[in-house]
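Handing you this structure, nothing more for now.
Excluded from the complex is one protein chain; the other protein chains are retained at their positions.
And then chain A:
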Amino acid sequence: MTDISMDTVAGAVPRPRRDIGLKRRYAAERRFRIYGMLAISVGLIFLAIMLFSIVSKGYTAFWQTTVSLPINFDEKILDPDNKRATDPSVLISANYPKLAENALVAKLGINPDDKVTIRKLKGFLSDGARTQLRDVVAADPSVIGTTRNVDILAAANLDSAFKGQIDLNVDEARRKVSDQQVIWMKQLTTDGSMAERFNTGLFTFGASSRPETSGMGVAIIGSFYMMVIVLLLALPIGVAASIYLEEFAKKGRLTDLIEVNINNLAAVPSIVFGLLGLSVFINFLGLPRSAAFVGGLVLTLMTLPTIIIATRAALAAVPPSIRSAALGLGASKMQMVFQHILPLAAPGILTGTIIGLARALGETAPLLLIGMVAFVANYPTTPFEPATALPVQIYMWANEAERAFVERMSGAIIILLIFLMAMNITAIVLRRRFERRW
């Protein structure tokens, strides 16, 4: 309408069109869009490279080479003097590896008296066979004297060779698997007793110096304990603090100061929280070293600022009309907060909490100082016993010399990424489902 009126004002003489830089502005917009797309594709390419390198190195960790052997639980080897009824320790210290060796010798058709050839079998089966067979006997002592098929883990180097991770073309002396062992490996593969099976051990075993018997069991439990502790402590403290700051506290210099400090704390390097944990929780309060409980406390301190910031934002996003309506109908301030504001802010609070938890799950640095970057083989039954965490296990495996740990490390990263993705997706779903727009 304005255009028309302007034209009429200008009269009959058509004015030359004003140059409003339309072409230039469209070009600028096109350029900007291209920059944006470039930025996103650079990000996506790096993500793809990272995922590819992790998955291509790590997917093999989910399979483990085992040899299925008919083990003869020979009484003559396990309990030569027949004392197990009176002295149970006989069965603990019995020569279990011999059972596995005998079974393998029979399977490969080696003459049992040919000690030289049998010696070459060293490093074929995992040393974990000892505990594996001991557990079989402990679970069912009646197995002694009978023969049973057991899947024995192959040693890590053989596992790497089986998966093609060791270059068999280099000189025999320079690699950890001998030519004879490769021949045996092929022999067992053809008759089907040596095969890759799903690696449940990766999820159930504790730390070990042998790649084939090391797993993330202790780390998963430790991380679980810490997440529960962080959730139980950080969520109520964080929510209470933010409700007070947002709804009750008088706005003034003091609250400003607190706010600045909270924002600063959120950006403090996580190792600082580890130092704090070491000096306060372990040295001063005398809590045990390496325990998941102390780890949980340290991660709580680290997560609190994130949760407070997210919660305050969520509370502030609830429109003032809700507050006025509640107060107008005679609700007390506390009723207003707990019955009206908090339920509406809950999706935002939960999203912030889950993102804070996800960050805490991936944290190693603060755990280093409180002794959780450690070799822990036993399952922690309570949060007060030594444990590790998922990222710590990745770090520990990255430091190992054996080839087989490389794939385990990448496998562990895949597991950690799956956990993180699950948490972040939960956060997104919660937000989508419950968030209300005003």
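Throughout what follows, a residue touches a chain if its C-beta (ideal position, glycine included) is under 8 Å from a C-beta of that chain, and two chains touch if they have at least 3 such contacts; residues count from 1.
Quick note on the criterion: contacts and distances are computed from a predicted model.
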Omitted chain (choose from "Golgi phosphoprotein 3 GPP34", "Phosphonate ABC transporter substrate-binding protein", "Transketolase" or "Zinc protease") - UniProt protein name | "Phosphonate ABC transporter substrate-binding protein"
Across A:Lys57, A:Lys107 or A:Arg175, the one contacting the chain not displayed is A:Arg175
Missing-chain contact among A:Ile166, A:Ile220 or A:Leu245 belongs to A:Ile166
Candidates A:Met194, A:Val239 or A:Leu276 - the one touching the absent chain = A:Val239
Across the whole complex, the chain not displayed is touched by chain A residues 92-93, 127, 130-131, 166-167, 170, 173-176, 206-210, 229, 232-233, 235-237, 239, 282-283, 285-290, 293, 297, 338, 342, 368, 371, 373-378, 384-386, 396, 398-403
